[in-house]
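With one protein chain withheld, the remaining protein chains of the complex are depicted in position.
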Amino acid sequence: MSRPPPARRAEYRAFRALPTRWMDNDAYGHMNNATYFSLFDTAISLWQMEQGLVIDGPDPMRFLVVESGCRYHAEAGFPDMIHAGLRLGHLGRSSFRTEVGLFRNDDDTACAEGFFAQVYVDAAGTPTALPAPLITALNTLA
Amino acid sequence: MSRPPPARRAEYRAFRALPTRWMDNDAYGHMNNATYFSLFDTAISLWQMEQGLVIDGPDPMRFLVVESGCRYHAEAGFPDMIHAGLRLGHLGRSSFRTEVGLFRNDDDTACAEGFFAQVYVDAAGTPTALPAPLITALNTLA
Amino acid sequence: MSRPPPARRAEYRAFRALPTRWMDNDAYGHMNNATYFSLFDTAISLWQMEQGLVIDGPDPMRFLVVESGCRYHAEAGFPDMIHAGLRLGHLGRSSFRTEVGLFRNDDDTACAEGFFAQVYVDAAGTPTALPAPLITALNTLA
Partner (left out) sequence: MSRPPPARRAEYRAFRALPTRWMDNDAYGHMNNATYFSLFDTAISLWQMEQGLVIDGPDPMRFLVVESGCRYHAEAGFPDMIHAGLRLGHLGRSSFRTEVGLFRNDDDTACAEGFFAQVYVDAAGTPTALPAPLITALNTLA
């Protein structure tokens, strides 16, 4: 098949450790496939907040998620520690794509890889040019 | 034991049908115990909104949940349809307690029973006398 | 942009009504983007079980999800009723792709569209030819 092989840790940049929870596992005894997206969401949000972007609270910057996806390579589940690596997939004028690789415990090969494509919008929902500090920060993930 | 027996449907008032989801089941193949509270939350919120209380949006009425609990009587899980019945447990000056019985499919005996104790607070977080329309509505659950 | 426009209901087949829950909404006051995948999961699982496939319990047929994705077109959130429509995206020897369109309340235009690519595996995890009854059922979604 043409499916690309799982990535290794060296192919990703900033990492965050995200422990699994008991209820992450579904009836198959592994992490439910929707839960992977919650880990993507958490890793990306943490990173953005650490860059100084105000994405929550009463007047947040809004980065609408317009597309997301995941390729599942191997099982993971509670009580695994998941290490989420980030990298920049695409950088546009008002949009960007952050790619996330998830690695179980000490594994060097990703158990899953996904992405979020986000568009920066103003209060009226209109796509807006990405702010310069975000562009600088995103380029550290390239 | 002194534990009270599971209630029957006739002991509850307004009912809402809440379908289960695949991921509600955990590794034991039944609904995770935390998920019951999400069903309580949903049934109570739906009922409050249907009474005309504005509990979401930019300027919501805030009913802080100060205590919650659940007694689990029997297993439930995907793909069960859960019927959540509500009743008034306690009505105070600024607080009230809503009790919820969950019934699987056509069962007449509750698989779980729980409650939310909520306090009505103003924008500063100060407990405030319950509004008259809420008192009227809650009394229909008595 | 080259992004395809949101689909309409007529472009999807079997529908399931999936109510939202209070906790589906995140801090932005709309359904969290990971939750959409739980709705996909639920709609697909319900349909498969209704076709007679035994996908849970002690000895389930295993349809591994190897890839999933979602394009978000418009906001949805509690207390919306979501109508999930299914259609067949691809049918292979041991794999298939089910596409899901989500429609808010009475909307005729999808608020989100996604897919699950699943591989049928035996107890050892080896991809196995899809059983004939599943092929027949999937073709009703074509």
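Lettered A, B and C in written order, each chain numbered from 1.
Following the convention adopted for this analysis, a contact is a pair of C-beta atoms (placed from the backbone, for glycine too) under 8 Å apart; a residue touches a chain by one contact, two chains touch by 3 or more.
Worth saying up front: this structure is predicted, and the values here are computed from it rather than measured.
**Q** Pick from A:A14, A:L46, A:L64 or A:V121: which residue touches the chain that isn't shown?
**A** Residue touching the chain left out of view: A:L46.
**Q** Even though one chain is hidden, which residues of chain B still touch it in the full complex?
**A** 27-28, 32-35, 37-38, 40-41, 56, 60, 62, 64-72, 116
**Q** Which positions on chain A touch the chain that was left off?
**A** 18-19, 21-23, 25, 29, 38-39, 41-42, 45-46, 49, 56-57, 78-79
**Q** Could I get the residues of chain C that touch the absent chain, sorted low to high?
**A** Answer for chain C: residues 22-23, 25-27, 29, 32, 34-35, 77-78 touch the chain left out.
Going forward, only the chains that are shown with their structure count from here on.
**Q** Copies chain B, chain C: same or different interface, half of numbers shared as the threshold?
**A** On the two sides of the chain C and chain B interface, the residue numbers are mostly the same, over half being shared.
**Q** Measuring between mean CA coordinates, which chain is farthest from chain C?
**A** B
**Q** If you average the CA atoms of chain A and of chain C, how far apart do the two points sit, in angstrom?
**A** Centre-to-centre distance between chain A and chain C: 22 Å.
**Q** Please work out the Cα centroid separation of chain A and chain B, and write it as a whole number of Å.
**A** For chain A versus chain B, the centre distance works out to 34 Å.
**Q** Specify, in ascending order, the residues of chain C that touch 2 or more different other chains.
**A** Residues 38, 41, 56 of chain C each touch two or more of the other chains.
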